[in-house]
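Note that one protein chain of the assembly has been removed; the remaining protein chains are unaltered in position.
And then subunit A:
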Amino acid sequence: MTKFPDENGYYGEFGGAFIPELLWANIAELTDNYEAILNSDSFKNEFNELLHDYVGRPTPLFFAQNLSKRYGAKIYLKREDLCHTGAHKLNNVLGQILLAKRLGKKRIIAETGAGQHGVATATACALMGLKCTVFMGAKDAIRQKPNILRMRMLGAEIIEVRSGSQTLKDATNDAIRYWINNPAETHYLIGSTIGPHPYPDIVARLQSVISEEIRNQLNQKEKTMFPNYVIACVGGGSNAAGAFFHFIDNPSVNLIGVEAGGTMDDASKTAASILKGKVGIIHGCKTYLLQNNDGQIIEAHSVSAGLDYPGIGPLHAYLNKSQLAKYVSVYDEEAIQAALLLTRLEGIIPALESAHAIAALDKLKFKNTDIVVVNLSGRGDKDLDTYKLYFENDNKNE
């Protein structure tokens, strides 16, 4: 077992389906059908056509000349920010909607933190003519107003969640509760490699188009299918799972996951579940999570709404424990500086999530011949308000 879970949904000791009996029938329906649907020719044809014509795939693998000079390695950026709706999220969303339609579902529900998954879901629902309800923490909704507007324009109903910490974790709780209360016609479209089995596997498989393309594109550009490094940010871990997928079985590729370390001056304000968390159960799976001494899940913090989730996908927990991938963390300030660097050096404004992956370049030592792929998971327009706040504070300090 490496990148696929066992028959009960476990990656080593992590994963599984820790759900109340109330969700058993929904999960059983998915578990019994997803592999056959995802492997069917009709699914593959429709999915690939949509990825090509609607999402805009393959996304470019861009040689970042100026970054390469700065870090003394051949640095490529996998431009998931150029996907329709501005992030890798749409790959998974379209795949799951095709899956849901084949299961006869009429309504899609989703949770969202930064809003990228919500926008992608609302977009695909508009395209496919399905009803869409998006759960979003009230605090995140304030941080991500443009995405709220987009979702509304696309016809989605937004439910602002005011329970708990009012962020992604609570939006997830409420989406699961809605699913419990409305099981028959609803598909819960989880946006990351988290949740009960089979979600982590479904999302990893659907996002694996990223590593498949990296492999093919590198083959053309560098005459090798295997880079020395693949670097990607991890919140729940979907873009990283997608970027790592086809390289997990190859030990010559160094897989680097970048967690959101949060603030430099307060160690408790972090979203680094692997580096600072302990094994536990959250939202249906066993994984690393941020929790207090009594096992209560604690609020994660990151400057990026898309990364402040207190858990990590079980595949990543497994890759970490088995040392098939290495995980580092990057502070808020380092991510902001990395975003500015990428903007000035390459003319690309990254999402704050992706800026964490760029910042990790500072933490690694490369050889001149190393081929490094950084997965640029999303674009930065949605984060302009947060960037603006930082620059205003910086100016005050000067």
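Please note the rule applied: contacts are C-beta pairs under 8 Å (C-beta built on N, C-alpha and C of every residue); 3 or more make two chains touch, one makes a residue touch a chain; residues count from 1.
Everything that follows uses one rule, which is that contacts and distances are computed from a predicted model.
Chosen from "Protein-arginine kinase", "Sulfite oxidase-like oxidoreductase", "ABC transporter permease" or "Tryptophan synthase alpha chain", the protein name that UniProt gives for the omitted chain reads "Tryptophan synthase alpha chain". Note that of A:44, A:152, A:177 or A:221, the residue touching the chain absent from this view is A:177.
Only one residue from A:227, A:280 or A:350 touches the chain missing from this view: A:280. When the omitted chain is restored, the residue from A:220, A:252, A:296 or A:368 that touches it is A:296. Mapped onto subunit A, the footprint of the missing chain covers residues 8, 16-22, 24-25, 163-164, 169, 173, 176-177, 180-181, 183, 278-284, 289, 291, 293-298.
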